[in-house]
Each structure stands twice: as structure tokens, then as C-alpha cells.
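Please find one structure pasted underneath; my questions will follow.
One protein chain omitted, others in place.
Residue numbering begins at 1 within each chain, and the chains themselves are lettered A, B and C in the order written.
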Amino acid sequence: MAEQPQEQASPPIQKRVQDSFDRQGLMTHLGARLTHIGPGRVHIVLPARAEVTQQHGYVHAGATSAIADSAGGYAALTLFDEDSEVLTVEYKINLLAPAAGEHLEAIGTVLKPGRTLTVCQLEVYGVQGDGARMLVANGQQTLIRVARPAQ
Amino acid sequence: MAEQPQEQASPPIQKRVQDSFDRQGLMTHLGARLTHIGPGRVHIVLPARAEVTQQHGYVHAGATSAIADSAGGYAALTLFDEDSEVLTVEYKINLLAPAAGEHLEAIGTVLKPGRTLTVCQLEVYGVQGDGARMLVANGQQTLIRVARPAQ
Amino acid sequence: MAEQPQEQASPPIQKRVQDSFDRQGLMTHLGARLTHIGPGRVHIVLPARAEVTQQHGYVHAGATSAIADSAGGYAALTLFDEDSEVLTVEYKINLLAPAAGEHLEAIGTVLKPGRTLTVCQLEVYGVQGDGARMLVANGQQTLIRVARPAQ
Partner (left out) sequence: MAEQPQEQASPPIQKRVQDSFDRQGLMTHLGARLTHIGPGRVHIVLPARAEVTQQHGYVHAGATSAIADSAGGYAALTLFDEDSEVLTVEYKINLLAPAAGEHLEAIGTVLKPGRTLTVCQLEVYGVQGDGARMLVANGQQTLIRVARPAQ
């Protein structure tokens, strides 16, 4: 999936997503970074450091979910104009396998955009140093579009 | 809810839960701490620092979910013997209101224990400095009991 | 829970909910009926007939979910004026035990009302002929308020 060429969002949209991401204290604190911003599709990578583990040394479900949630939210944001923000209404995620690997890659993909509500698919892969990938979590998320607060 | 006296788990169970929590790199990294370990019920508090925010300065849904998920997992763990571990199978969480406050308090409560699967209710409150509380997230979680790996 | 006296919604609201329920072909076809309409809380009873079973003779998860979904939707509807309708955005339900009994009782309760989105808790009990009750399903539902289509 990461192999195929990925369509990029326009530079203004990429900038808007990146700027918002950079204001998320949690993403910086976890060490996560945006690696792809396409129309309706965003990737976030999280290196598997000790700071994001659960008690067995795998990445914590909370960290796995955090990057999945952000990837879905930004995937939705790419589809709206600059006066819009999106908020997570809810999500559901299955942890399919221990989140092992050198890093995790979360992929948020818009399944159904809408004027008010948008639904995204969430996938998280564990990626080994040699590039081997395994689906470790899969989810579904509902987001709501709101007017951007005046600065 | 926090006002009523809370039943405590036995000291060995409290120790087992605390030891496991202390091995969760993510909980330490986020600044979360266990504040109550009762039979089938665990509380986790997360101070609202800049390191756990989303782009608007509220606590990130990922951090909110992380403490909710851990609270549910440990609530289940209190019901099993020392040869058991629990893993999150899946959870669903609604973000009901901006996660504002001086700190968040996640409460995990076992709704239905089982030999294989256990279902927990997850609640997260935003707590102001004066003690005012507001439900900011509500969820439901499925866990599986597994044999503890030999040390 | 069914023992405590239940607050009733106002007669016009009760009529509005009952009229809408009566237009749901599925509820009639399943044999379900409204048994309580309170403010933010609705009960629906489903007799356990062969027509609603799965392959082992218990009530089918689909029938269990159908009455839970309707109970939540009508619980939300009691809180809005007559120009509003509610639609289910999504729900998640855990099937906790085989849905056995003489009938099922679904209880939908508004957890967080909102101008646009409302979140409900869903519970379904299996009720024996002697009144013994067991929680057989528990869920969480998101609804959206929309303007009622002109008649």
C-alpha cells in the first residue's frame, strides 16, 4: 500500500494540515510526524520508542489510537476549506496484533465525506526495519466539521 | 461520583496493577498516574499539560483515550489472578465535549467480567481546579484474558 | 431498574413518539412495542418468538440491536420539538450473553444531548417469565437532529 505512488494535496492544504499538526502538543511529545498528505488520505508515522510503550514493550493502544485518530482527522481536513475545522465525534478501533516494529504507520482515509459529518477508515501498520508491514489496528471514525474559531 | 467512598482492592492486587502501570512507558511519558484501584474499578488522572494537547489547546482525543483504555484494562486486571494478563481487543469512545480542565480523570468499570472476554465502561471527566466535573468522553471496551508470559 | 417509578414524557411527546414508532414497519413486523416514553428515556419490549431468532434459538443480534437502536433514537426524540427528527449516525453494541428470556427489554437513555449530535446509552435485558432480568447487550449510539421533512 505504501508502495504505490500517492497523490499529494495542494501546497496550501499541505501547509494548513502541517501547521495544525505542529500545534498538537501530543503528536510532538509522542515523536509522531506527518509523512503523507493527500486528498482525503493522511499518513502519520510513530517511531517505537520506550516512551510510547505498554507493559510488554509493544506500542500502547493509546498511542496507536492517537496517531490513527489524528490521521483520520487530517484526512477529513484536506477536503474542507480554510474556514473549517474538524473534531472527532467518536471512533472505534480493534487492536488486531501486538503493535511491534521499528515504527507504526497510521493511515486515515475518508470513506464518506459530508457537509456536517465525515466518516474515515483508520488503519495502523507495524513496520519492521526491512520494510515488512503488518496490520496491527483497524478502526472507523466519525468527525464533525465546525467553523474555524476566529484567530 | 468521586465523592462516594471507594472500595479498595487488596494490597497484592493494588501492587500488581501499580507495577504493571509503572512499566507502561506511555503513561509515565504522558504524566498520568493511578489514583484508585478498586475491585473492577480503576481511576487514572492526567494533568492537562501542553504535552498532551491537540491544536486548540484541549487534551488530545488520543491522550483522553489512552488513559480511558488503561483504566479499563486495569479494572479488568483486578478481577483476575496473578497468572493472567489482559489485552484490549477493541474499544469505542465518544468525545462528548472539549477535554478542558486542570486535569482529566478516567474511570474504567467492569460491566461484564468473563473467563475469556471482559467488557468495561469507560468514562473520562474534565476536572477544574475548584473540583467541578464534566463528562468529556464515554466509551465501551472489550478485553481478552491471556496467560501471563513466563518472566 | 424497571422497578423504580418512571417519569413520563408529556402527552404530546408521547403521541409523537408513538406515531413515529407505528410507522416503523420493522418494529411491527418484529412484534416490538413501546412500553415507556420518558424524557430522554424510552423502553421497547420484544417478545422472544421464533421469527426473531438466530440459529441456536436465542434472539438474533440483529433483532436485539434493532430494538436498542430504536429505543435510543426515540429517547433522543423526546428532547426535541416537533420540527425535529433524529437519525442514527452510528452505534456500537456488545452482545454480553445469549439473548434468552420470555422477552427482551431495550432501554435507550440520553447520555449527552446536543443541538446537532446526541449520544445515547443502549441496554438490552433478557427478562424471564418470573421477572428475572439479565443484561444481554450494552451499547453506545450517536444520533443527529435534522429538520423534519415537510409533510
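FYI, a contact is a pair of C-beta atoms (placed from the backbone, for glycine too) under 8 Å apart; a residue touches a chain by one contact, two chains touch by 3 or more.
Source: prediction; values computed, not measured.
> Considering the whole complex, which of A:S20, A:T53, A:T88 or A:T142 touches the chain not shown?
The single option touching the absent chain is A:T142.
> Which residue numbers on chain C touch the omitted chain?
20-21, 23-30, 49-56, 60-63, 65-67, 69-70, 85, 87-95, 149
> Pick out the residues on chain A that sit against the missing chain.
Per the touch rule, chain A residues meeting the hidden chain are 92, 94, 96-97, 111-112, 119, 121, 135, 138-140, 142.
> Tell me where the left-out chain touches chain B, residue by residue.
89-90, 92, 116-117, 119, 140, 142, 144
Everything that follows uses one rule, which is that only the chains that are shown with their structure count from here on.
> Same or different: at the chain A/chain C interface, is the fraction of residue numbers used by both copies above or below half?
Same-residue interface.
> Please report how many Å separate the Cα centroid of chain A from that of chain B, as a whole number.
Between these chains, centre-to-centre, one finds 23 Å.
> For chain B and chain C, what's the span in angstrom between their mean Cα positions?
From the centre of chain B to the centre of chain C is 29 Å.
> Determine the centre-to-centre distance between chain A and chain C, using the mean Cα coordinates as centres, and give it in whole Å.
34
> Where in chain B do residues touch two or more other chains at once?
Only 92, 94 qualify.
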